[in-house]
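In this view, the complex is presented without one of its protein chains, the others remaining in place.
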Amino acid sequence: MSSPNIVSAGEEIEITVTLNGETKTLAVPAHQVLADLLREQLGLKGGNVSCASGVCGSCTILADGEPVAACAQFAYQMDGKTLTTVEGLGENGQLSAVQKAFSEHSAFQCGYCTPGMILLATALLEQNPAPTRDEIRTWMSANICRCTGYEMIIEAVELAAGESA
Amino acid sequence: MTAERNIYRTIGSGGPRVDAAEKVTGRAIYSTDIDRPGMLHAKILRSNVAHAKLVKIDASKARAAPGVHAVLTRDELDQVNSPVYGYFIKDQPIVAMDRVRYEGDTLAAVAAETEAQAEAALALINVELEELPSVPDLDAALDGSLPELFEEAPMGIVPKYGAGASGALRPIHNACYLFSYTTGSAAAFDGCDHVFEDTFEFSRMHHLHLEPFVTVAETSGEQIEIWTSGQNPFPLRKELSRVFGMPENRITVHTPYIGGGFGAKNNCKTEPVAILLSKMAGRPVRLSLTVEENFLTNTQHAARLIVKTGVMNDGRFVARESTIYLDSGAYSDASPLVAEKAGYRIPGPYRWDYIQTDCYCMMTNTSPAGPFRGFGGTQTTWASESQIDMIARRLDMDPIDIRKKNLLKLGDPFVPGESGMDSDLAYGLDLVAKEIGYGDKDRPANRGVGLSIGFKDGGGVNKPALARVKVATGGDALLQCGTAEIGQGAKTAMSRVVAEILKLDPARVTFAPINTDHTPFDQGTNASSAITVMGQAVERAAHKVRDEILEFAATQLGIAAEKLDLADGMIVNGEEKHPLNLMVMGYYGGTGFEFSADGYFKSPNDHEAPLESPCVFWEIGWGAVEVEVDPDTGRLTVHKLVVSGDAGAAIHPLVCRGQDEGAAVMGLGQALFETMQYDGTVLTNGTALGYRVPLASDIPASFVSITQEQGHGPGPFGSKGMGEGGMLPVASAIANAVEDAVSVRITSLPITPQKILKALREKA
Partner (left out) sequence: MKITGQVQIPSTQFGLPPFALARPANLDEVCAAIEKGGRPPVFLAGGTDLFLQFRSGLRPEMVIDLNTVAELRTISLENETLHIGAGARHAAGLTHPDISARLSRLAEAWELLGNVRVRGMATLGGNLMARNNRYEGPLFAAALNAQLCFQGPGGAAHISAEEYWTAETPANMVLSRIEVPLTGNPRFVYDRSLRPIMTMALGLSDAPVGGLSARVAIGSQWNAPQFLSFGIDRLSDAQANAQDLANVCLDELPDDLEDGDYIRSAGAAILARLIQRIGEDT
């Protein structure tokens, strides 16, 4: 039997990630949660941690374009991946199409779920630029919003899809 | 009926909310984002026994654990002035003293360098609890043979009430409060053709605000500074002043953006523990609760409502006698206030000859219940609007007709001594009835429609509000007011009021951060009161500062102030425009000046009004729903949900729409499935995975919200508050629709397939 690679407790693992367009090499211990790396270590406090159970999606970020709960992943698991947080959206100080739609349509209230919702919607439109309303609804059911009742969020995603068309 | 929007620059227009840029970019700062140098992490040790004497608690090993800077048990409570806090009744200890009263009750707390160290230290605290018989629910609370949660009376007050209203502490076994209201004569029942008595059960939800309860406390010698996710910074400050024996001017409360509250985030929650640990450790302390702990901190009130209603053959309402039991959980929290409102609202917006209501707050060994969107109005609308349909069917009347026959008209006082209705109730009812297709005879089998009118007084009680508007040299405005932005759009609404009055682009109005040292007093962000109460204070402040500016301009120009106007930072005199900044610097020099004025509003006291002050406005939520029942499984499908609120005048239309829709979806969840499930005293679904809340996939195929602007509100420009009304009618509208569809009546929440199927089988 060959021996598996074993990192001892507390020992740091070197990872390379492309985070919001910038390639970084970081050293992280295995037990560091991704949300902790992003918020506490890298100062990216845009994404919010709520249930910390992988259920509500408030902490959603994009890993290789897929929506992922940052509270339910270890930082080291992101090695080799391209990550996008809300801070990485938009260009040259301009809001992205999804951000703009959420803003113009007031598709938020307290805002705690909003960065996660926007990233979730961004992933949808990258994979499916012209989704039907049903497809939007199904996709966006991944994340909880306690304030809006969802209709205005779905309309904002439609708006963003229309803008990018 | 719409406000004349074309005469306003800003009011009623579209455009992003003032907090949009921050929230869509993630730059918005919440209490969970606050980081202070040297900050420690706190964790709470909680009881796993529902009712027990705290025989022993030994934290010596925890104190010695790595990274630990402070450990708080009852042994440290001599450091405070008052170890208990509460609203009317000061019954909740910072940490358990002689007993614990629910699974989750606070036993101890630790502050350490890391969360891992805090957790490890908690495990080293030795606790011995001696179980007592427990009181799991209302039936148990009413059972005189089970123990009282409070054997001795905690310190408590009964506020002054006006005509017909009264309150009492500890009225019966295991009740902490009773609110009663009466008007008219009981003899009215004698003249009734029919008297119907029905009992309704209302479920318990948790707010599930996405931002947890969280406080960062930093203390130093004679000063306490906190950043906390709380909706009422000033009353909080006052209570902390009492608890810690420190004057209010040594306590600073910062209120960053709040990630949802829905009522939970009021008065002491995480603050006392965080502050005390910080004092003990000499370092800033962060206490942020887990989602599991949130369920153990504050919830909605479950309730039993026994409603006896006397009517005439023609459907006229005559008399209503109600007994309401609220499940207040283990500590009183806001229960007496909820009892006031549940007891007050049960008659609904109808005419009565006689009303008699008793509302009891019963104590049980479960999570403490407190303010929750609807605040008693959710419970009462469930019962009242369900019973009205039941009565209509018993009298063979159309449910819409029986309502219209009895609805109060515009201007009619709710009860003697009260303010008059400020919405045309029948108009709103017709609006939602039309939208749902009420009266369409062509409905397929097993489908039905139901209507409901949600009703509550809005604007709060005893609510003084102060605001300050400052205008800097160039005409840009700063608004200081203590209404917290919890998502409801308060910052946007208030900023627009200022912008409208000063004729400024809203982008030129900055809503200043809330800091109790600088922000003028506000009683709290509650009761849908912001636009009608604080809004009037803001309006007055804006008018006053405008007057001051024009008085100044008048002296500079030698023209009467009445002839001048202020717009876009210019003094306008007919065709002439004089830049304000030049005028200011011309007089005050290059260092400029800032105009400043305060506004105050409080609904005047009046002993004729039952709650000592006539209600500021009436919050109405009209609802209509179309459902389909699967008779083989009881499965309930909501095909269409219609809700409508009357904004009076919509300051920002999408904000109003969002309030109605968000509230309605909360009501939908409560109606169909969302509930805290207790097995005795054990909460079995108090986790993110276990507690089902509405998702986007739960929204009905057709969901329509109609924002009315009837224009009768007391707020600026005729506005009325929103935020709770949309939740109130949904459950009863659905129950009414189910009866319409398959002729069974569900009187308890949630309206589940199991209950429907059982009722169908029993009917057959």
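Just so it is clear, A and B label the chains in written order, and each chain counts residues from 1 on its own.
Definition applied: a residue touches a chain if its C-beta (ideal position, glycine included) is under 8 Å from a C-beta of that chain, and two chains touch if they have at least 3 such contacts.
Since the structure is predicted, the reported quantities are computational estimates derived from the model, not experimental observations.
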Contacting the left-out chain in the complete assembly, out of B:290, B:323, B:556 or B:596: B:290
Hidden-chain contact residue, picked from the options B:22, B:119 or B:430: B:119
Full-complex contact with the absent chain, from B:10, B:47 or B:681: B:47
Hidden partner chain, touching residue among A:8, A:23 or A:92: A:8
Touching the absent chain when the full complex is considered, from B:447, B:577, B:639 or B:758: B:758
Where the missing chain touches chain A, by residue: 1-10, 13, 29-31, 33, 36, 52-54, 57, 60, 66-69, 71-74, 76-77, 120, 123, 138-139, 141-143
Absent chain, residues of chain B that touch it: 43-49, 52, 103-104, 107, 114-116, 118-120, 122-123, 125, 127-129, 289-290, 292-293, 632-635, 689-690, 692, 752-754, 757-758, 761
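Note that only the chains that are shown with their structure count from here on.
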Rounded Å distance, chain A centre to chain B centre (Cα mean): 31
Contact set on chain B toward chain A in their complex: 14-17, 19-30, 32-33, 207-212, 257-260, 262, 290-291, 485-489, 652, 654-655, 657-658, 661-666, 687-689, 693-697, 699, 703, 705
Residue ranges of chain A touching chain B (in the complex, touch as defined): 44-53, 55-56, 58, 85-87, 89-90, 95, 99-100, 102-106, 108-115, 118, 137-138, 140-141, 144-154
